[in-house]
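Presented below is the structure to which this report refers.
Heads up, one of the protein chains got dropped from this complex, but the rest are sitting where they should.
Let's look at chain A:
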Amino acid sequence: MITRFKLENIFKWIIALTVSFIILFPLYWIFISSITPAGELFQRPIKYIPENPTLSNYIYLIKNTGLYDKIISTFIIITTTLLISTIICVMAAYSFARYDSIGLKIAFLFILFSMLIPNVVTARPLYDFMRKVGLYDTYTGLIILYISRVIPFTVLILRNFVSNIPITIEEAAAIDGADFSQTIFHIILPLMKPAIATVSITNFIMCLNEFFIPLFYANNIQVLSTAITQLPLQDNMYSVPWDLVSSMGWIIILPIIIFVSVFEKQIMEGIMAGGVKA
């Protein structure tokens, strides 16, 4: 006789397998498309395992699309963005959480509001501005824009996190003789580590996926995310080279998978810590 416990387990497995399938099948499909020759991509009936798998698409991309330069540019922009934005956002989040004034409230609302403005609305004026101040197509300009992209989300998450750290901890530190900087660096920052790790990882993925900024505000500096739009056109100039698109897709996805695998523990800790405190 099947017990209730077993039924629950079966149900959980069905849910887990269904969710896994929904998430993993598109990845699998992109992968097999990337190793399927172009002439077999749209065959009917659909082949779920390629008959003639090939790595030629990957070899083509490595040889012809300047991948190495794109990876270096991406690495430079993302790491610098993460480092600077984290420092700025931690300070901002602490201020927004611990101090109370009309000015701060308005500033916080402005930051939140900026999340709601679509990129395309600001594209043209920002394009002119970047050119006029000499930041167009420079690492500095791109890093500033990437930082501005991640700040609202990061500040929002970190502020909520700091708000949930009891003020009594800081008061106890003050009674023990800690000054402001000691309180920040020895008390608050260690407590914020899970949240910082989580937003850093989320921001890393967000930056890696960022498409609009490098497309619009750079020409010579090219990153991985825009590479997917720079694949050779087919003979007829109108068809999309789906085999190459799939291969490039996997090249872009791979760092995210590696990064999340390496830092999985921190991501889970951060999410759970945030969940409990909220």
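Observations on the structure shown:
Here is the rule we go by: contacts are C-beta pairs under 8 Å (C-beta built on N, C-alpha and C of every residue); 3 or more make two chains touch, one makes a residue touch a chain; residues count from 1.
To be clear about the criterion, contacts and distances are computed from a predicted model.
Candidate names were "Sulfurtransferase", "Multiple sugar transport system substrate-binding protein", "ABC-type quaternary amine transporter" or "Rieske 2Fe-2S domain-containing protein", and the UniProt protein name of the unshown chain is "Multiple sugar transport system substrate-binding protein". The chain that is not drawn here is touched, among residues A:L55, A:M115, A:V133 or A:V240, by A:V240. For chain A, the residues touching the absent chain in the complete assembly are 37-44, 60, 63-66, 69, 72-73, 75-80, 82-83, 123-124, 127-128, 131, 136-139, 143, 193, 197, 200, 215-216, 219-222, 226, 229-240, 242, 262-263, 265-266.
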